[in-house]
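Only a single protein chain was left out; the remaining protein chains are all shown in position.
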Amino acid sequence: MGNFIGKAVKRREDARFLKGAGTYTDDIKLPKMTQSAFVRSPYAHAKILSIDITEAEKADGVVAIFTGKDPCGDYGVPCGWQVDFKNGETMREPKHPLLAKDKVKHLGEAVAIVIAETLEQARDAAELVEVDYEELPAVTNPLKAMEKDAPLVHDEWEDNAAFDWCIGNDRAEVEAALEKAHHVTVMEYRNQRLAPNAMEPRSYIADYDVNGDRYTLYTSTQNPHLIRLLLCAFALGIPEHKVRIVSRDVGGGFGSKIYHYTEEALLTWASKEIGRPVKWTSDRSEAFLTDAHGRDHVVKSKMGFDKDGKIVAHLTDEYCGMGAYLSTFAPAVPTYLHGTLFQGVYTTPLIHLNVTAPFTHTVPVDAYRGAGRPEATYLLERIISKGAQEMGMDPVEIRLKNFIPPFDGVEQEGYQTQVALQYDSGNYERALKKALDKLGYEDFRKEQKKAREEGRLLGVGISTYIEGCGIAPSAVVGALGARAGLYEVGQVRVQPTGKVSVFTGSHSHGQGHETVFAQFVADKLGIDMADVEIEHGDTDQVAFGMGTYGSRSLSVGGSAIIKSIDKILEKGAKIAAHKLEAAEDDLEYANGKWTVKGTEKSVSFGDVALTAYVPHNYPEGLEPGLDFSSFYDPGNFTYPFGTHIAVVEVDKDTGKVELQRFVAVDDVGNIMNPMIVDGQIHGGVAQGVGQALLEEVVYDEGGQMITGSYMDYAMPRADDLPMIETDNTVTPCPHNPLGVKGAGEAGAIGSTPAVVNAVVDALAHLGVTDIQMPLKPQTVWKAMQN
Amino acid sequence: MNVTITVNGKTYTHDIEPRISLVQYLRETLDLTGTHIGCDTSGCGACTVSVNGEAVKSCTMLAVQADGCEVTTIEGMAQNGEMHPIQAAFKEKHGLQCGFCTPGMVMVAADILKNHPNPSEEEIRHGLKGNFCRCTGYHNIVKSIQLAAETLNE
Amino acid sequence: MIPAKFDYIKASSISEAVNLLDKHGYDAKILSGGQSLLPAMKLRLNRPEIVIDIHGIPGMDTIEETGDEVIIGANCTHTQILNSEVVYKNLNIMHQAVQTLGDVQVRNRGTIGGSLAHADPSADYPAVVLACEANIEVEGKNGKRSIAATEFFEGIFTTALEDDEIITAVRFPKIAHGTYLKFYQSASRFAVVGVAVVHEGSGVKVGITGVADTPYRATEVEKAYNGNSDAAEHAVDGVEVMSDHFADSEYRAHLAKVMVKRALEA
């Protein structure tokens, strides 16, 4: 396709990371910078009776101490998405204060900030702040939160519901179809709460410049412009042109760094108050207590099949915990990012999902790698496999029976689901067959049979997922409650020397934008990659943007850049035509030059660039310069899909699961850089396997977290995983110029049910049909005993 | 108290509080911010540096304990601007994404390869047990270390 | 995370360390490798006023072989033990145990003396020293004494060490045939069950860690053994089995039996 597109080009950002020369927020030191520490609630729910800061104020090095009684206590951070009740009642949106004033509503909620000359001094003084609490009863489970006598998270409403919501066909119709179904498979489980655990803890530095009356916030965020918007327009009410957000290197996000956190706004406020820069970097212990968590759905589901194994109806009720406050994207996660995926890759004719979203006395829940889509996929891929098991069918057979037939979105129309979306293009059977071949499915079944005779427990699990990403058409998300547009911005500035600077609102926190974006920019312009520089992460430098999440950078951010390139080439052609004294229509552009068709006469990209900025001999009426900015608002989501297969062996004496093989065949549309796509899949799979086997945030009944460190919160380590066998099919996205779909979340979406299906398969002959995640040895062993 | 530490070949003497960890000293006093802090409980390995030739978690060592020691950080791995073969291998095999755990990974890889010049996949995975990576699923980190072993053995 | 303030004193000899400990007693903590102490101090779960660093005291970090014994200095790091030819040949069970302990970086710093004095109920060494019937050599203001491993562990994080005593070395008999097996907690990698089995003639000695609040000798298994690994059924006889979110007492007791059986058969 070009010199760079589709090639495994090595990453240009690696040199600085490998030499320890990256600039993460905590690496930044400003003159006169102060340090801060938070005093946080040791209770999930309590009245604040008093806060005594007298001793703390006297401590060495203390610059200032603020509590909820200070003006900052009147500010709060907003939620970015509104989902109203089915009966029309407006979503209940509690104030999410920067510091709690009267009550704390989750463990770790901040009640005071101590600012001091050094970090040691801030920590020491924070210990001297005396807070007197009256502990109140708490509720942490979403289902229990909706029980009649559950403790209320917010007193202003009569129950804990933030909103409720449904999607799909008429409930009565779905219920009637289930009544008549040949077989109904039932599942009840909790899609457990997870802590995202990006390896870089959150870090912020706020710097108020009194002379210019300007604020700079250095923040470890995935979307600097969105933070500016929320901080300025909603949290603090300061004009946007007075605020600069800088987000240099970010050490992973996985969703947890999308949101606008209270600490960002509080530090910004405090910096003005004390007239000096203030820094805060989270500890890991604080991260467990305050970073937005993921998942936390309690699910009750029924799927009906006819006698051939064709799905006839699907009905699900879910209780999706929101935590104590509504985080930025939280309402969208169990609704529009979740319910709209209930079609999966199947022709299910009747679907109904009902969601109740209660507040609980826990840290807010928000998007975590996949955001709503892993939860949908887990349900679909588990329940269809469970259905097959109960009906004595092979999991491959049942899927083949139910697949939506192939469609490319060009010759064949997109597939209209029962749950609002229209899929762009898909060939689900092809991905499944490729994965089965890669695994050697038939041979494995033979091996499994032999192993069982020897008393060994081998299992295989299949997951044929789809996801909707690359959000999205702003008109659509707006109609669905988004309070911001979800387009992206790409500016391409050709310098007079012909070198190209690209400014993108997408933000890399590990995805390799500096490389991948440069690849297609260089190819589209026919120049060398070395002549292209990608800039991101500074709102003073990049015109606008919406950031990186939902696997949208390439499909939305990339497309915006393409639009600007098109404008550059269009204008460049005018200049070239003038220089070549030819008609524009007679020119063709290739390999970095405009050539008069059928001749040797040409002018290079660099020449044209120079002419644009030194317009001595220039087309009449044409503006000088070669610099365009474009907004791209996609026509639809993109729909990557694929098949993941896990092979496990379960230790029959201990219940320990060993993941032996993992095959992932993903279709992410056109591939810009296969090395990077594979890397994204590897990481996603590891996180999905983590959910299946290891990870769970556990709050006890009183709202204390008993998995608040790496001593108790288990994440995959190198020896928990095998090599991941990846491959692709390519079904281009028909509606964006690069034909790309998105790869960031696919691994995490497809893998979790594959692993659980494999473990259940290994134990199927013992009568096991379901096990609750995470599949800890104890859980698996107990399942085998019953 | 007064402490003398040689870091990346350069000897420093500083008066430091005993409670300051080695990683804080490196980051705050020497401005060597390549070494990262990822957790509080010695669980993540992001802060791994080499002390007297052995990989240690610099968040779980006081700077005063390093008095008289030779410390190598990620900043000291490249020589004359040339990446160390381990660093080069990480780039070649895409053994990093967000880059935050990477310095720790490179430093522990050096220890693994010192003790196992021809490591098996299992030995590499066993050796990486003390380091979390949330981006790569370890796949390409293992491949990077395998490649580094080949290069170093040439 | 930063510890609360403390004074740091580096001891240059055992007697200096003992004197400092005697003087500051309750307010002092001994620092050897620091792999357990420093995280606790950073979380401010512990805040000693004085930290006495015994790392580098001459003579405390050697591994010696005598006629029928292997003597490991208290300041020997886990890595030193892992790489020791003497241990590999004469005390292979220790070699096996160290392989499962922590990770590369923790093994490079942590010491055997520190681990034993810390007496974590899920640590690996206690099972081994119990099964080997090792002796813990200690020194205090009243001089030196030797504590049998079976007398050493008194409770969770509690040992027979007096306030002014430090561990100087661990004396092991040479062990020809021993096995250490561990089932680890997937987050901390500490033992949910760790089993050390030493074969001696037709009998066995069995040390178990992770199961109770104190590591113990599974005497009922030893009595019932007689060459038959079914004796593992007695692994938790008379023991109050710990319970946590990773393994409740029912599962942990079951695991103990499985792991003992496997170790007996190894």
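A few comments on the model shown:
In order of appearance the chains are A, B and C, and numbering begins at 1 in each one.
Everything below uses one rule, namely that a contact is a pair of C-beta atoms (placed from the backbone, for glycine too) under 8 Å apart; a residue touches a chain by one contact, two chains touch by 3 or more.
Here is the rule we use: contacts and distances are computed from a predicted model.
Of the names listed as "4Fe-4S binding protein", "Carbon monoxide dehydrogenase subunit G", "Sodium:proton antiporter" or "NADH-quinone oxidoreductase subunit J", the one that matches the UniProt record for the absent chain is "Carbon monoxide dehydrogenase subunit G".
Although it is left out of the displayed model, the omitted chain contacts the following shown chains in the full complex: A, C. Within the set A:Phe288, A:Phe305, A:Phe503 or A:Trp781, the residue that contacts the chain not displayed is A:Phe288. Among A:Ala233, A:Ala451, A:Met529 or A:Met711, only A:Met711 touches the chain left out of the display. Residue positions on chain C in contact with the hidden chain: 26, 36-37, 40, 43-48, 118-122, 155-158, 213, 242, 244-245, in rising order. Within the complete assembly, residues 42-43, 107, 127, 135, 285, 288-289, 700, 702, 704-709, 711-712 of chain A touch the chain that is not shown.
What we mean here is this: only the chains that are shown with their structure count from here on.
Counting partner chains per residue, chain A has residues 120, 283, 285, 710-711, 715 touching two or more of them. Of all residues in chain C, those touching 2 or more other chains are 1-2, 4-5, 43, 188, listed in ascending order.
Interface of chain A with chain B (complex): residues 10-11, 13-22, 24, 26-27, 29, 120, 197-201, 249-252, 254, 281, 283-285, 509-512, 675-676, 678-680, 682-687, 709-711, 715-719, 721, 723-724, 747. By the touch criterion stated above, chain A contacts chain C in their complex at residues 119-120, 123-124, 127, 283, 285, 653-654, 656, 694, 698, 706-707, 710-715, 720, 776-778, 781-782. Against chain A, the residues of chain C that register as touching in their complex are 1-2, 4-5, 43-44, 183, 185-188, 245-248, 251, 254-255, 258.
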